[in-house]
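Below is one structure; the comments refer to it alone.
A single protein chain has been removed from this complex, and every other one stays in its place.
Here is chain A:
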Amino acid sequence: MASTQHVLLSPAELAYLHAALSLTPPIRPDGRAPAQFRPLVAETGILPGTNGSARICFADGTEAIVGVKAEVERTRLVDGATAGTEWKEGGSARGEGEDDDGGDKAGDSDWVELTVEIPGYRDDDAGTAFLAAMLSEALLADGAFAKRLWINRRFHWKLYLDVLLISPPLSYPLPLLSLTTHLALLATRLPRLKSEGDEDPFFDDDWAAARHLFPRSSSSTTKESARPPVTLLVMAVGNNIIFDPAKEELAVADVALAVSVAEDTTAAATTAATMDLDDAAAPAARSLRLLSIRTIDPPSRLTPPGVPNAANSAYGATTAQKQPEARTAEAEAVEGVWRAPRGGAKPLVMAALVQKVLEKGGVADEILDALDAVDLG
């Protein structure tokens, strides 16, 4: 599914939408505030056959389900190494018991496999592949995620994330899929390891003892409260920054960005330590870290331009106008006449977009708080 999904809007409608969204404050077709998400319904643990699963329904009816399955896989050796002599980390000289310092745990990006299924689109469709790439890129950006899948020097978990869009794609599904993936990963549990060191892994068969992939500890919020990233869709119209655009809004966007953010656990730990005298709200203030940015090609670039009345023969203004003159008339901007945005985004706008996402108490904060409230079963 491409972001350049055709929206059947006339140039006049596009111009109206664009004008409404460029006002201060912008007026969105569905009456939301510029930084307001669509309301959503979320649940986790819907599929007992998976390690973790989640389902999110947006108010506009789009729905996604993510299932996570984990398998134990043998870690590939470095080229040329014979079995049993040298492992990937090159740590054969290390003794047992040194593993839990975390220093020699290294992850590999092919320990995670993410697939996206959009009904009606082939799985090798360019748009679907791009969505999958964006989602997995955000996950693997800092390498910390793959590290969690480390079992010992010889084995690791291989995580399969299957992202299913259930409803027809009514709007660009990136935020929906990202939030659902986030929730499914939060709910993911892996069996507790019973074996020690580098022996063949042996797990506790009690599911109640299984550990969360992202442990949630309510007591020490600063130490072990890392969470998977979220990818947000942000767009700009004129000087306005709009979050979670609907299909019609995306159709008039000047710029659209997919911004992936995650909680910065290290920074949060240090700030909380330094300003513990501040107030009780210190742990609530999380610091966000930018993981990746992708520009999304908005469908607005492919929309047909409007014709100003001055150049419109139906209005009889200049009926005798010739073709070349009409082309110049189209090139200059006329108030209230739709013109597809041309050229790249202004650096200032891009910076403002990213700034707005990372803002303290902003949308990303709000979403992470909201997803925190979901019962993980």
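The rule we apply is simple: a residue touches a chain if its C-beta (ideal position, glycine included) is under 8 Å from a C-beta of that chain, and two chains touch if they have at least 3 such contacts; residues count from 1.
Everything below uses one rule, namely that contacts and distances are computed from a predicted model.
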For this session: Given the choices "tRNA-splicing endonuclease subunit Sen15", "Translation initiation factor eIF2B subunit beta", "NADH-ubiquinone oxidoreductase chain 4" or "3' exoribonuclease family, domain 1-domain-containing protein", state the protein name listed in UniProt for the chain not shown.
Result: "3' exoribonuclease family, domain 1-domain-containing protein"
Exercise. Of A:Asp30, A:Asp123 or A:Asp205, which sits in contact with the chain we cannot see?
Worked result: A:Asp123
Problem set entry | Hidden partner chain, touching residue among A:Pro29, A:Gly143 or A:Pro168 | A:Pro168
For this session: Touching the hidden chain in the full complex, which residues of chain A are there? Just list them.
Result: 6, 46-47, 49-50, 53, 57, 59-63, 65, 67-69, 71, 115, 117, 119-123, 125, 160, 162, 164, 166-168, 170
